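Below is a slice of the complex: some chains, not all, each in place.
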Amino acid sequence: MLGSNQYGKAEIRIVRVDRRPGGDELTDLNVSVALRGDLAASHLTGDNSNVLPTDTQKNTVYAFARQHGIDSIESFAQRLAEHFVASQESIREARVSIEQYLWRKVDGNHTFERTAETRTATVHHGPHGTQTVSGVRDLVLLKTTDSEFHGFVKDRYTTLPETADRILATSVNATWRHDGADPGAAKRALVEAFADTHSLALQQTLYGMGSRVLERCPEVVEVKLSLPNKHHFLVDLTPFGLDNPNEVYYAADRPYGLIEGVVRRDGVEVPEEVVWSF
Amino acid sequence: MLGSNQYGKAEIRIVRVDRRPGGDELTDLNVSVALRGDLAASHLTGDNSNVLPTDTQKNTVYAFARQHGIDSIESFAQRLAEHFVASQESIREARVSIEQYLWRKVDGNHTFERTAETRTATVHHGPHGTQTVSGVRDLVLLKTTDSEFHGFVKDRYTTLPETADRILATSVNATWRHDGADPGAAKRALVEAFADTHSLALQQTLYGMGSRVLERCPEVVEVKLSLPNKHHFLVDLTPFGLDNPNEVYYAADRPYGLIEGVVRRDGVEVPEEVVWSF
Amino acid sequence: MLGSNQYGKAEIRIVRVDRRPGGDELTDLNVSVALRGDLAASHLTGDNSNVLPTDTQKNTVYAFARQHGIDSIESFAQRLAEHFVASQESIREARVSIEQYLWRKVDGNHTFERTAETRTATVHHGPHGTQTVSGVRDLVLLKTTDSEFHGFVKDRYTTLPETADRILATSVNATWRHDGADPGAAKRALVEAFADTHSLALQQTLYGMGSRVLERCPEVVEVKLSLPNKHHFLVDLTPFGLDNPNEVYYAADRPYGLIEGVVRRDGVEVPEEVVWSF
């Protein structure tokens, strides 16, 4: 029997230029759509009478950018999600996910340089209402000190020495469920908490980062963080007759620690219906 | 407050050589561990007395390969997952995920060539018992005909023409929940159903592929498929005075359709506890 | 002043289906074109009267696939390169580079599975005539024994122990200049020499591989090899009370050795004009 299923167009690359007298604005997005509903016939017999083609979903993204503009990735995702559910009787849930690549103006008018920053938004819309999750990806942070790791369990396979001073580095992948929070404020809270938390474990830093977003952004109810521990190992220079006073490190690729957790505002329930199985 | 959380070591690259008189065997794996349990103190105060270091988890993977060998990725994942839960009072659930890269012998003894094939296994172990999910990744299939797409919904934004003959191509990402199924048989069932299903929609092909695995592998209870529709567009050669009788195509990168679904053996329930939120 | 320069369209993805009664044939290519000639005006003043648009180059690739078919990537590259030079007075040299992705039939007729194998061809055509270079990429080979490394220079910074038995693994990037050699025979020679050379250094294996191609393929005059030394380090299991008799290895990503060299048929000169500065 057919279980849960969804379909849509993924990675629709759209750039919109808002041409203004005082200088253009540039919006650079990667949009993915996923739809759910009465889609069994297409699976069981190839009857596509309930299937809005993924090509049409792509066209809709481009047309809506012209018809309605793009105020924010959250509002654009919501408009698209509502449209698919409202216009197609067979579609009951829509999830629209958007990555935004940020650019920095390099003259007063028309020229831009792409930055390292990527923002994300996912809007779920269906019978349960609308849920908005925003985020940042691949925000790479490093602190050169104020990070310790000790007091951990030792078993037969433990060789890691305890340390009172190590480099702590991560590539932040964060999402937050909210109702209208400013993404810039959330990002600043993440960076600030990473910087000023004296860390006894990356877990502690994670909790500090999530809590800081909740403090600074009253519209946020829940923050999810996935933090790889990008290990920087102090190189042993003693074979060459040299000391290494926390100066020269090897930046490793794999393996890496992976610390993941949710920090939630007290008293908030997680609505079950926002979790999809993909 | 702290919500759900987990931690572990990701992407531990291990190669094991089983040296035998008749020729060596090579096992090439990428192992990731995630643990859950009484980990609040590490988050809230940096008290790591319940934290088995991720470095220790890495060491355990290497040591177990020597102590116990690696019969299959499923059994190796299960042994590791059970070990972490059994040996650490604070750890209540473990998930071990393994990618296996397959190699082909090119002489009778010691030399191997890597193939394109990647197999996967994830074992969840905890209070709910043990669940095993195996799979294949990045299995790229293409059929040159026997694929149609028509009878779909048309709205204001629809421009896609109906077609009775197109290329169908995908990169299969499949997982199946099972109790001891042969991964080679499951992979063959996926390929065979892709080949012999006359497709009216990629959804129909997906359902055919999942059903075929259930038919051929009685140990499988559920198959999950994520199938990008890798579009091949017929090039319009009429501006050059040429026809194009389904011969010359442009292979597009993005966007792509993404068709995802679960096919389940009748009467089987999905245990809620196997779904983790990450 | 303007120095050497070239322009063209890169990464034109084309798939051609040759539909035959006994079963289809599939050709899957990534084509890049680079042209040189009287192109100073475009650089200096934006006068494009000598510029054949890169969009036209793309169209030509698709049209030629229909007009002439694709016998081999070498002949297709040569036909294209000759066309651009012959048809444009301002273009004096053309280089066409093609990657071919190989597929394996999985039924008797219409269905294919992509393999790991990539072949390459580059044809230079110009006043100096035509040079053809073919190759293979990302051919990953490993031998579990028959590899030693000792007798090397030791200086103040040397800590590497000598070894009489190590894993040797590489990802072969090979090109050969030739006049009509069979690429399958060249690839087989590379694999065979990797397998049967008892290696005292990856350099020695490199020389053996290049020499074998020259032996087996009389049409080849020169072989260039770029061989990363994909290190597999024996894991020290003694902290866990375990030995490790060449059984359990860590497969490292970076850094890696990189051994590169040319093996040339005796008496052959390298024509200077085939070396472009990009």
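To keep things simple, chains are lettered A, B and C as they appear, and every chain counts its residues starting from 1.
Just so it is clear, a residue touches a chain if its C-beta (ideal position, glycine included) is under 8 Å from a C-beta of that chain, and two chains touch if they have at least 3 such contacts.
All values reported here derive from a predicted model rather than from experimental measurement.
> How many copies make up the whole complex, given 3 shown?
4
Everything below uses one rule, namely that only the chains that are shown with their structure count from here on.
> Thinking of each chain as a vertex joined to the chains it touches, would you call that graph a line, ring, star, complete, or other?
complete
> Do the two copies chain A and chain C share over half of their interface residue numbers, or under half; same or different?
Result for this pair: same.
> Take the average of all CA coordinates in chain A, do the same for chain B, and state the distance between these two points in whole angstrom.
Roughly 23 Å separates the two chain centres.
> Please compute the C-alpha centroid of chain B, do the same for chain C, then give the distance between them in whole Å.
One centre to the other, that is 30 Å.
> Which residue numbers or ranges of chain C touch two or more of the other chains?
Where chain C meets two or more other chains at a single residue, that happens at 239-240, 253.
> Flag every residue of chain A that touches chain B in the complex, lowest number first.
Its residues touching chain B are 1-13, 32, 34, 39, 42-56, 58-60, 63, 87-88, 90, 148-155, 157-160, 199-201, 203-204, 206-207, 222, 226, 228-229, 254-266, 270, 275, 277-278.
> Across the complex, what residues on chain C touch chain B?
Against chain B, the touching part of chain C is residues 13-19, 24, 26, 28, 59, 62-63, 65-67, 103, 106-107, 110-116, 139-146, 167, 191-192, 194-196, 232, 235, 237, 239-240, 242-244, 246-253.
> Name, in rising order, each residue of chain C that touches chain A in their complex.
My answer: residues 156-157, 159, 239-241, 253-254.
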